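A single protein chain has been omitted from the complex, and every remaining protein chain is retained in its original position.
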């Protein structure tokens, strides 16, 4: 299969389930909502080594937020529900509550809710009130009062959706990856948790070292293409980037994969798109490239 | 004392010591160095609830970096040396190694070094090489080879330097705070670890709840000024922001405090500058406002 | 009338007609489309002293552009059709054609078209081709081939829609103005041509100097409120910003005015909203604040 002259390998991405919450941060303006969202989602690329996987989903316009101010939606992911709760407590308490002009609202309507008790920061001066039809806490602080919704929905989502961009040159691969991330940004319910949305270091499970559960995938390392047997790197390829996608459901991850691939093949120098899997035995979800692009 | 017509209270900021490391991240261009630095320093405002305190110190121009590419210096802080080591391993491994085009170098010449063993990610294909006169690892990855220095200096630094900006209006206070952070950005060896460099929620030690070791400082809450006894909020003040400064030594924190205050009093509507302390019994450092501005 | 506790004066904005064109600039990614759009719309605040009024209307997602790449729509305005043509020739030729990876397409389906003959830059090597069902020119250049649509629609639009934000403090007024501009950005068919979308220097027609056709409106100058008779500045107001809106039709300017006012009154410290007019004798359009907000 070819798209814009670029080969699309007949393979699939293998994805896993994680528990996910979605928080809508509002602020006096877009800029401050974004500053808070970036702090709250930092150190959040992969649960292999970060306390959570986290990212910015989208801007939420004023007429869609509970308090009528500009907003940013973030998604936080963890293997366990309690892990999501811990991370919400830590990241909302340390990165949103102290951020200028922000408020924090639940962004996921699920039956089950996690109760995040930041109100006690008010040390007795906190009060219950209503904003946009929601019961919230008002917590007096130095800047004024912080508005905070206590209960956050949590659900099973899909993590580790992915595709690889192989290109003739590192800068072509990188620009294509950047373009893919830009495009995916418009797909509701998805995040690309790595730095700038891009992974420079796609890995395999395991390593020759007992203590290391993931390591560089040498078959996808361009500088090893003449040194390892069975390399997956075509002759003309000098660089590969991976896009990793987490989403609230399988459909949104599929849509993001499709949109992302379509955006990346527009960049001159991209020669092939493929995806990462473990033979299909580990993950619950298989996202077939030809199927979603067909 | 007055500065640009703004009252400077005769008081001091009380600061503490934390262990600090400094990492120089380089990349193909400034933008990608910055993207990686932001991811690596996120979820890093206060060790009360974050795994580290972390922030961007400054841009490092190409002619000052080991590999001659544009760089960004970040500082990571933790109460214990082992904590700094854990955080370097996690944040370099999960936020810098996977970020497009980056390399990672030690930015602190101290005798003691922390060994961060990311090279094993290479799964046997890693190799030793030299860049800019430094012994580094080359780790083959999907994008190409990741260059990584293994040993990072660590030293005692000064954390929790601070001042408060009291203004007639929330937006005046916020713009003054923003301006202070912009100015402090130019002071070598310092970071402002909170979101956008600003704290909206200055706290006191302890609370009425046993489980909560820090809570809103009600004497500095403008919306409580008529409700609590002994409020520190003048009649005309409607909002307060705090700037928190960590630095590699006391001198740099003093300099940042001075520069930050001078920048904030330029904003119309600011009426008073003060600082936070605990009577001087808890912290090792006392930064007297009148002294540094005198 | 009050909105969020802010007085809305019972008055109207007086607006004028200008000829307008709309260009869709695409590029390899959003960032470069935006860089080109900013250069092309610079020095374009008011036809009183600039060669055109120009601004960025909105981002155009890949699936809405002729070449399937990310885009930015800009609007250019001039009193005369020939003026629009001159400005398109100059700004497309000098700011879009030389910008990295860009292409330029007509963004306005009108019967009348202006023919902009940039193809001759190809010096005989230009060729006709088709992109997204449109007849376009391909012009070989250093970076590769520049794709350019020759004919651009032009129509009568509405310029000078406006409202004033009066606040207790300059930073409150400015943040409110910034927030208004952010919100208006989402209204299709409109631009806010001043720097950052904001006017610090609202003017009146004429002056005491023969050579000067517009000057500061002293009745709206806060620092003159105790010096001029008939000041329009309430006692508690220290700063005023004006938002000027140009749009492709009256409806879009009304919508932008409404959205902008709603966003600005959310900022603490704003005390009054009003609008600028010349008694209704000069402009073709009257945009009544109470009517659009009612």
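Going by the order they are written in, the chains are A, B and C; count residues from 1 in each one.
The rule we apply is simple: a contact is a pair of C-beta atoms (placed from the backbone, for glycine too) under 8 Å apart; a residue touches a chain by one contact, two chains touch by 3 or more.
Here the structure is a predicted model, which is why all the values come from computation and not from measurement.
Enquirer: For the full complex, which residue in A:114, A:172 or A:240 touches the chain that was left out?
Expert: Going through A:114, A:172 or A:240 one by one, A:172 is the residue touching the chain not shown.
Enquirer: Kindly state which of the options C:11, C:26, C:41 or C:104 is in contact with the chain not pictured.
Expert: The single option touching the absent chain is C:41.
Enquirer: Which listed residue, C:11, C:62, C:104 or C:170, touches the chain dropped from view?
Expert: C:170
Enquirer: Please identify, in ascending order, the residues of subunit A that touch the omitted chain?
Expert: Residues of subunit A in contact with the hidden chain: 167-172, 174-176, 238-239, 267-269.
Enquirer: What is the set of subunit B residues that contact the non-displayed chain in the whole complex?
Expert: Per the touch rule, subunit B residues meeting the hidden chain are 28-30, 61-62, 68-70, 144, 175, 178-179, 182-183, 186, 262-263, 266-268.
Enquirer: Could you please point out the subunit C residues that touch the chain left off the display?
Expert: 28, 32, 35-36, 38-46, 48-51, 89-91, 93-102, 120-125, 139-146, 164, 170-171, 173-174, 177, 194-196, 198-203, 207-209, 211-212, 214-218, 220-224, 227, 238-242
Here is the rule we go by: only the chains that are shown with their structure count from here on.
Enquirer: Using the touch definition up top, find the fewest steps from subunit A to subunit C.
Expert: 1
Enquirer: Where the centres are mean C-alpha positions, what is the separation of subunit A from subunit C, in Å?
Expert: Taking the mean C-alpha position of each chain, the two centres sit 35 Å apart.
Enquirer: Enumerate the residues of subunit C that touch no fewer than two other chains.
Expert: Residues 175, 267-268 of subunit C touch two or more partner chains.
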